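One protein chain omitted, others in place.
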Amino acid sequence: MRNSRGVRTFRTVWMALVLIFLYAPILVMIALSFNASVSRSQWTGFTLDWYVKVFHDPSILGALRTTVEVAVIATVVSTVIGTLGAIGMHAMNTNMANVLINVSYLPMTTPDIVTGVSLMLMFLFAKVPLGKWTMIMAHIAFDIPYVLFSVMPKLRQMNPNLYEAALDLGCHPLKALYKVIIPEIMPGIFTGTLLAFTMSLDDFVISYFTSSDMYPNLSRIVYSSTKLGVKPTMYAVSTMMFVSILLLLVLINRRTKLEDMG
Amino acid sequence: MKKIAIILLVALLVGALSTAALAEADKPFAGTELKVYNCYDYIDEAVLDIFEEETGIHVNYLNYIDNEALYTRVSTGAEVYDVIVPSDYMIERLIKEDLIAELDLSNIPNLENVLPSLLDPTYDPGNAHSIPYMWGTLGIVYNTEMVAEPITSWTALLDENYAGKIFMMDSVRDTIGLALKTLGYSMNSHDEDELAQAGEWLMAQRDSGVVGGYILDQAKDMMANDEAAMAVMYSGDALYAMDKNDKLAYVIPDEGSNIWVDGMCVPKSSQNKEAAECFINFMCRPDIAQMNMEYIYYSSPIKQVVENLGEEELASTAMNPTDEMVARCEYYNDISDVAYLYDDIWMDVLM
Partner (left out) sequence: MKRSWYASPYALWMLLFAVVPLLFVCWYAFTTPEGAFTLTNFQEFAKPRYAAVILRSLKHALYCTVLCLVIGYPTAYFLAGRGFNHTQSLVVLILLPMWMNLLLRTYAMMTLLDDNGVLNAALQAIGLPKVKVIGTEGAVVMGLVYNYLPFMVLPIYTVLKKMDYSVIEAAEDLGCNPLRVVTRVVIPMSLPGIVSGITMVFMPAVTSFAISTLLSNGKLRLAGDLIDYIFNQSSNPNRWNIGSSFSLMMLVLILISIGFLRKVDPDNEGGGLW
């Protein structure tokens, strides 16, 4: 395309404005987490006090622990279930596999609030008290599709004869699974794991409906505090959550890039 | 010399052991975990540390937004709590639905510290199920610089001069209650027609555009920062805002308002009832109540604390309303039999 100077300038200005729109609130929030004053309109100096406070606040620390615990357990379980599921479906006839794959679209297309409500109804009906474990169950359910959809393409890329060859050479199917298949699809599993972990850390709506005040996660704490006025410690919490998700995404991105090259 | 040293050492060790043993006997509930479920920002958490140190009971302190949220949690049995702090009308409802336990008052000797006027309330005769935690009134906080005339009536909330700067509460009973009061009805109305009128009053107010928002605790910060002209508020939040901003005043409107008591109760499902009573007793200790009141700014029901109030505080409508003001206020009663009417109106207003 032949672009005039005017078009190019417009394009640059446009992109700059979009980036400002997207990042101004985040940057302001990060800046305020280092602001000595409680006020949002005055900068009175740099401080790390809010971060220190966060690490001395038992309710925030508890929520942090819950968030990480839930994310770790949900990620591990969903990685195992999702990977096995992908392997199993890969071996199935197409019709059967299609049905199962479509089931995976369900949690991805259902609005979060409906997913949250539906799980809450089921737990309450079954008289399972809402808490950490119900939240973990819900997280596993919405994490599995991410693992599944990361592993499936790797399986399709794999040479199907490898597994057959291993079996023909007398390898036990289980051994063939972890000696032949798993190493081949490892990059996909890894991406899926990271995605699941990120989604789990990131979730608010589903956690809100499937957990309780007893074991709040970080987003629940942020939600409560928005109802009660803004506190700088929440900026610190938000900043830390943002930075950790950022780091995870950088990891995922590098991972996928390496795969593309390899 | 050496012998003496050894004897001293032995004495010291034995002494240490016996005090340790004593301490054990003193802490019959050591190691218990107590789940205390209270409103946000409604305790000085330093008090909990003292309690944990003195009794060895570990307090798991949890928060809810309002009585309705508390009720939902407790009634669905979603969780088990040991101490909850519902308001008067909710206590009445929880008693009616058999969700809270009868207290063993012999475990709560500090009950004698509670102001006689707050004892044996209508919502819980004989304090069989609840011990007052804090009390107060509902009123309007306004900025005397922005609002020229002193406010005396709830109708000030309709004043279009302050459009967008009037904040209502995101709370069913309080907001519908004040509309009922304005219209001359009881805040505990069971009458469909009266309630419909209250709903219309609130919707007309909303549609005229005067309302800046339906919010909760944010209102105190907004008032403190001169961002709002007036806001409906509990007396305790009013005291907090007035402490931050000299221009604010608190009024209990002439039509009357709500007087409320939040009481400490033990749900039936609690497995640690005695430890819970120990906690309730602790909260009624004058020094603890004093600390707690200084932190959260609400009026304490403990005699000794009231006697310690300064002159200014005694004169404050928010902290210490006169008998005449209290007389025009009413407690909320349980209206759960017509809750659906309140709910209906409230959803019409809010949604």
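Think of it as A and B in the order they're written, each chain with its own count starting at 1.
Keep in mind that, in the parts below, a residue touches a chain if its C-beta (ideal position, glycine included) is under 8 Å from a C-beta of that chain, and two chains touch if they have at least 3 such contacts.
All values derive from a computational prediction rather than experimental measurement.
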| item | value |
| --- | --- |
| Residue of A:72, A:114, A:165 or A:186 touching the missing chain in the full complex | A:114 |
| Selected from B:81, B:123, B:214 or B:234 as touching the chain missing from the view | B:214 |
| Residue of A:52, A:72 or A:91 in touch with the missing chain, whole complex considered | A:91 |
| Contact footprint on subunit B, counting only the chain that is left out | 66, 68-69, 71-72, 164, 167, 170, 211-215, 218, 222, 225, 227, 336, 339-340, 342-343, 347-348, 350-351 |
| Footprint left on subunit A by the chain that the document does not show | 1-3, 7-8, 11, 14-15, 18-19, 21-26, 28-29, 32, 39-42, 80-82, 84-92, 96, 100, 103-115, 117-122, 124-125, 137-138, 140-141, 144, 148-149, 173, 198, 201-205, 209, 219, 222-223, 226, 230, 234-235, 238, 241-242, 245-246, 249, 253 |
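Everything below uses one rule, namely that only the chains that are shown with their structure count from here on.
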| item | value |
| --- | --- |
| Touching residues (chain side subunit B, partner subunit A) in the complex | 35, 37, 40-41, 60-65, 73, 76-80, 215-218, 220-221 |
| Residues of subunit A defined as touching subunit B within the complex | 59, 124, 127, 129-131, 212-214, 224, 227-230 |
